[in-house]
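Left out: one protein chain. Kept in place: all the others.
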Amino acid sequence: MAAVEKELIKNVKPLVKIDGIKKYFTKKRSFLEKKLVRTDDIIVKAVDDVSLEVYPGETLGLVGESGCGKSTLGRVVLRLHEPTMGKVTFGGDDITRYSKQQMKQFRSNAQIIFQNPYASLNPRKTVRNILSVPLKSQGGDFIKREQEILHLLDRVGLNKRHIDSYPHQFSGGQRQRIGIARALAMQPKFIVADEPVSALDVSVQAQIINLMQELQEEYQLTYLFIAHDLSVINYVSDRVAVMYLGKIVELATTEELFMHPLHPYTKALLSAIPYVDKSKRRERILLEGSVPSPINPPSGCRFHTRCYQKKGKICSEEIPQLKEAAPGHMVSCHLLD
Amino acid sequence: MLEIKNLAMAFETERGLVRAVNKVDLSVAEGEVMGIVGESGCGKSVTLLNILGLVPHPGKVLSGEIMFQGEDLLKKSKKEMRDIRGKDIAMIFQDPMTTLNPVFRIGEQIRESMRIHGLFKDVKGGFFKSARKHAEKDRAVELMEEVGIPSPETRYHNFPHEFSGGMQQRALIAIGLSCKPKLLLADEPTTALDVTIQAQILALMQKINQEHGAGIILVTHDLGVAAEFCHKIAVMYAGRIVEQGRTEQVMDNPHHPYTQGLLRSIPKMSSKKDRIEPIPGGVPDLAELKEECAFYPRCAKAHDKCLSQEVPMFDAGEGHTVRCYLYG
Partner (left out) sequence: MPVTKTPDGLSEEITPGHPLIHLLQIKTRIFLADFRGFIRKLKHHPSALIGALLIILFLVVAFFAPAVAPHDPFVGELSERLIAPSWLEGGVSQYILGTDQQGRDLLSRIIYGARISLWVGFISVTISVLIGTLLGAAAGYFRGKLDLFLSRTADLLLAFPFLIFAVAVMSFLGPGLINLILALTFKGWVEFFRLVRGEMLSEKTKEYVEAAKANGQSNLRIILSEVLPNIIHTIIVLGTLRMGFFIIMEASLSFLGLGIQPPDPAWGSMVNEGRQFMLNAWWLSTFPGAAILVLVLSINLFGEGLRDILDPRLKIE
C-alpha cells in the first residue's frame, strides 16, 4: 500500500472532508406522553461534532467500541443518513446540498462494503441480479454488462459459474466477495468499509483484507475503514482515528498512534488487545465500568467517567478540543494542555 | 479431572451423517485452563455441549467416553446429568443477552441455580422457608460482588436489560459460580464484547481460576485470547483435534500446517508491515468428509500419503501432539 507521506498530505487536497458533523437520532414522544408521563423526546447523540479529512489513495482507519458512532459516521459520509448538522465535501463539493441528479453521480463515486455478509445481500436475488443493478446505472447494453459481471467475479476471486447462484449457497467469505464486487461495479473512488471482516473467520479474514488491498492499488481507491479490531486497523490503515461516544479522541498516523498513544482511552484500548506474541504484550490498563449511554453522554470530556488519569474538575466541565500534540498527531485531552 | 476419550458425534441430516466431532481426545486437570481454538464449524462448541449432555436435536454420540471424576458422563441418566449441570460443571455462553431470561430479576436468576441444586437445603426455619431464601440471597449478593458488579444489593433487583453487555456476562459468570463448580466451560465468553470489556472479563476469569481452583475449558476463535489465557491449547479443524500441547509449544512453535497458517493470517502488530498470508480456500463441508486429512486441499505441504488413510496423532515431544505425517 502506498503510504501517504506526511509532507504530501499538506499539499494534497482531501478527497473527503467531514466538517463538524453531528448526527442525532430523535425518538419523538407524542403529545399525550409528554403531558401524562412528563418525558421529553429522547435524543441519541450518535455522532457529535466530528471533523476528519480523508486523502486520496489512503486508508483512514476508524476504530472504536460498539455504540461509539463509527458506523453512523460512515453512513453520514455517504449520505445514507442525513447529518443533523455540519457538512461533508467530496472533491470540494458539499454533498449535503446535492440534488437528486448530483446524488446519482456521487453514488457511483462513493460506495460501501457492509459488515454482515448475510444481511447485505438480497436473499431472493442471484449474483447476476445483484451485480447488474449497479451496472445498469452505469449504462451500457446487456452484452457489455454480462461481460462486466464475469470480469468482476473473476476480479474478486469467484468462479464465473457462480453467476446464477443465490447468496445462501455461498460461505461468509464468498458473500463478502460478492459485496465487494457490487461496490466495485460502480467504479468508485472512495469506499466506506464498515467492519468488512469482523464477521469472518481468521483465515478468510486475511483473504478479504488482501483482496481489498490489491483492489486499492489497482484502482487507486480511498478507504474509510471502520473496525473494532485493532490488529486489522493497524494492518490496513495509513492513519487512524479513535472514536469514543460520538467524538474523535485521537488521530494520527498508524505507526505514531500504535507506538505513542497519547489519549488515556487509546492507551487502555491498545493495552487490552490479547497477543499471541508474548513480547508484544503490554501492561494491561483495565477500565472501570462500560461505555455510558449516548442518550445522556457525560459532560465535559466524554471519557472522564472511566478515565484513570483524570486531571480534576476541568475534565468533567470543559469539552476538550482536538489539538495537535505532535506533528500530525491530534488528541483531545486536557492532560496535554 | 475430565478426560474425553475418542469422542465422536454426528448430526443426522438429509444429506447423510455430518461428523461434527471426530475422535477427540482431551484432558483437563484440576485448576487447569484448556483452550480449544478453531474456526466456525470446526466442532469446538459442540464438544462442550457433549460434556454437558446437551447435544442438540439430530445429533448422536457415536463412540467414546467422557470421564469426569472417574465416571463416564455419557452413561449417566438424564436426571443424573441435570444434577451435574450447573453444580459440578457450569457453562458460560457466548451471548449473555439471550442466555439470561429477560423477565426475571438478575438476583433471582443467580438464586435459581442454588435452589435447584439444593445448596442451602439444610437451612431451616421461618415462614415459607424464608431463612433459606435469605441465605441464598446473601450468597447471590456475595457472588455478584465477587464478579465485580457494583452495588450488588441494588443491582440484585435489576432486570437483564438494565445491565450492559459486560455486566450481563458477569452475572452469567456469577450464576456459573453459584454452586462452586469444579469445571467451568466457557463458549466464546468474550466474543460479543468490546476489547476493553473483554479484558475485564478475562481478568475476572483468571481470578476465578486462581482463587477457586476450578478447571476451565475456553472455546474461542481468537488466538490471542487463547494464548494469553490458557495453559494448554487444542487446535480443532473439521471436527478433529489437529494439534495439542502446552500454550508455548503450540503458539511459539506451531507444527501443524493449519496452526501455522492460522497464526500467519492474523495481522501482525508491528510497524513494518509483513504481509499476512491467508490460508487459501475455505472450510470443507462436514457432510463430505472422508477419513483422510481434512486440511489436504488447503495445505501447502500436502503429499500423496495424506490422502491414503486416516492420519494418526504423532508425538512431537513433551506432550506436544500433531495430526500430520510431517512429524510421523
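First chain written, first letter: the chains are A and B, and each begins at residue 1.
Simple rule for what comes next: a contact is a pair of C-beta atoms (placed from the backbone, for glycine too) under 8 Å apart; a residue touches a chain by one contact, two chains touch by 3 or more.
Remember, it's a predicted structure, so these values are computed and weren't measured experimentally.
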>> One chain is left out of this view; which of A:K22, A:K87 or A:R107 touches it in the full complex?
In response: A:R107
>> Using the touch definition from the top, which of A:V16, A:L60, A:L78 or A:L200 touches the missing chain?
In response: A:L78
> Touching the left-out chain: which of A:S120, A:Q213, A:S237 or A:S290?
Replying inline: A:S120
> Of A:K23, A:K45, A:K70 or A:R182, which sits in contact with the chain we cannot see?
Replying inline: A:R182
>> Residue by residue, what part of chain A touches the chain that was omitted?
In response: 75, 78, 80, 103-104, 107-108, 111-112, 114-116, 119-126, 128, 133-134, 137, 142-143, 146, 159, 161-166, 169, 179, 182-183, 186
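As a working rule, only the chains that are shown with their structure count from here on.
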> Can you list the chain A residues touching chain B in their complex?
Replying inline: 1, 65-66, 171, 173-174, 201-207, 209-210, 228, 230-232, 234-236, 255, 258-259, 268-269, 271-277, 280-281, 284, 286-287, 289-291
>> Per the contact definition, I'd like the list of chain B residues that touch chain A in the complex.
In response: 39-40, 150, 164-167, 194-200, 202-203, 221-225, 227-229, 251, 261-271, 273, 275-280, 282-283
